[in-house]
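A single protein chain has been removed from this complex, and every other one stays in its place.
As written, the chains take the letters A and B, and residue 1 is the first residue of each chain.
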Amino acid sequence: MRKNFVSITGMGIISSIGNNLEENFSALINKKAGLSQTSHINTIHKNKIKVGEIKYTNNELIDLLGFDKSENYSRTELLGSIAAIEAIKNSGIKSINKYKTGLISATSVGGMVNTEKYYMSNNSGGKSKNYVKSHHAGKSTERIADSLNITDYISTISTACSSAANAIMLGARLIKSKKLDRVIVGGTDSLAKFTINGFNTLMLLSEKECMPFDANRTGLNLGEGSAFIVLESEEIINKEKKRVLANISGYANANDAFHQTGSSDKGDGAYLAIKKAIKIADIKKDDIDYINMHGTATTNNDLSEGEAIKRIFNSIPPFSSTKPYTGHTLAAAGAIEAVFSILALNNNIIFPNLNFKNKMPELNLSPVTEITYKNLKNVLSNSFGFGGNCTALIFSKNE
Amino acid sequence: MQELKKKQNIFHYCKIEKNFVLLNDKLIISEDKSILFSEFSKILYQQIKLNYPKFFKMDDLSKLALITSEYLLTNYFKKTKKPNDISIILSNKSSSLNTDKEFQKTIGNKDNYFPSPSLFVYTLPNISIGEICIRHKFTGENIFFISENFNSKLINEYASSIIKNGQNSIVLCGWVDFNKDNFKAFMYIASDNYLNKITTNYVDQLFK
Partner (left out) sequence: MKELKEELKNKIIKELNLGHLSVQDISDNDPLFKEGLGLDSIDALELIVMLDKDYGIKLNDPIEAKKVFESIENLASYINKNRLR
């Protein structure tokens, strides 16, 4: 077992392409994207943008979970609970408190969706009673922890679009240093007018379905969803004879130090993070078999990320962005794409970069555009957030 | 007293609250409590001779973070050679709520709907870390936690893992929370020396 390996024993996910692992995998291999017009959010941009929206209303999510409607849970909490519960079940955990267990979650929106609905109305009771409680990003994590009965360790990370990847990295370190026996790590974010308006005013949204790494890309599609993975110590795996899905073998974070929202021309932060992650994984760069790119399809990201990849790899591994399937799920992206990376790894399938037609002239690179079968041993997953926060994770097959 | 003096040489911190600046136990600025942050931050900007026009574009949370780090790092690098790179771990309770509300105002009214791009940029707390990194070209590992209270144990563990893995020799740590007229920044330097000699109890006492 390589020195920094930490084992993954379970995963859970809900996104616009499926409500659980099976549905997500099925959509991925059948090239069924989940982008559409908004239906739950009453935004003035309704007819102009495509989003990765989960079609359940909040009440339907509450029913799915069997939660108390009067508690006024935020959408991020509901999505997070669904994914975390699936992850725990998938991991075969029967008694959560048998070992020292933590929850590290990430969100950028928090309870914003409820707040924007109720803030302006002067309701002092009824439906809006608890929205103030649920607005806070940290509260989202606490309430998810409550529903899972996790009490040993809870923390919330907020570093924009790399948040969930950072949660995974922190979780891996806590297991390695034996501070925790197991940890549920990931993120959750829901669509909100706040973010739609914000990204729109930064001119980052596309009216069409996004085209990562394409010469004619016009921006990103926002998405919502949640994913969590379960990391467990070697002791537990041996004792409980756990089935290991994959290992997280490399992880690193760096700051691009260039601009609040744009990435440097040559992708410095990305370059540093990926290099470090490969070093931690104790593999050669040629051992990376597939890269699940951040690939938001903004003019800036794809160029910057592409340059970083070219700087690192002599022979560039097959790569794709799965954001044309789910949209950009912001703080949840790192976890959703971790799940996709592990599904790729275990099924030896590279998921296609949908909507790609023409190479970017600056890069002369083509992503994978069809379902491709390949023996995969190591998969790199990139997640870059505003504030120059760049994280790279490497998942390795359990052999 | 000897012990305390020893600790003072090892533990480098800066605390900024309404309306004072405390640098390693020395009160270096104290202004009237009635002054608003907009005015107070200008006073600090001039006092420390920051000379960085980008400061004025930042939101209050980022201004607070940058100026606290400026006091701390300028002083620290007087005695210690500035490394090529450092890591940053910050945290708070309110995330970017103050700026979130400001941005919300620009989209709240259908008849006067003009979302502000420069406000939206700051609706994430980790942008404050980004600003510090941009200023100094720091490319080290960085993370932002949201928690109800300042958690020195969590931060120390994280800093310790960064230092022990040989990634960076020093980590800028702390808490920076901005909440309309109530703000608090507490930043300190974690190094190998610090981790071996300073307890989280000591840090928590100074935080108060």
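Keep this in mind: contacts are C-beta pairs under 8 Å (C-beta built on N, C-alpha and C of every residue); 3 or more make two chains touch, one makes a residue touch a chain.
The shown structure was predicted, so the numbers you read here are calculated from the model rather than taken from an experiment.
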Hidden-chain contact residue, picked from the options B:Gln47, B:Ser118 or B:Thr199: B:Ser118
Residue in contact with the excluded chain [from A:Lys31, A:Lys100, A:Lys179 or A:His259]: A:His259
Per the touch definition above, residue among A:Leu202, A:Ile291, A:Ile312 or A:Ile336 touching the missing chain: A:Leu202
Contacts of chain B with the absent chain, listed as residue ranges: 53, 56-57, 114-118, 121
Hidden partner interface residues of chain A, rising order: 201-203, 259-262
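Basically, only the chains that are shown with their structure count from here on.
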Distance from the mean Cα position of chain B to that of chain A, given in whole angstrom: 28
Complex contact set, residues of chain B against chain A: 88, 93-95, 100, 103-104, 107-108, 110, 113, 115-117, 120-131, 133-134, 136-148, 151, 154, 157-158, 161, 167
Interfacial residue positions of chain A with respect to chain B in the complex: 44, 108, 110, 112, 116, 119-120, 136-138, 155-160, 166, 170, 173-174, 177, 179, 193-194, 197-202, 252-261, 268-269, 272, 276, 385-389
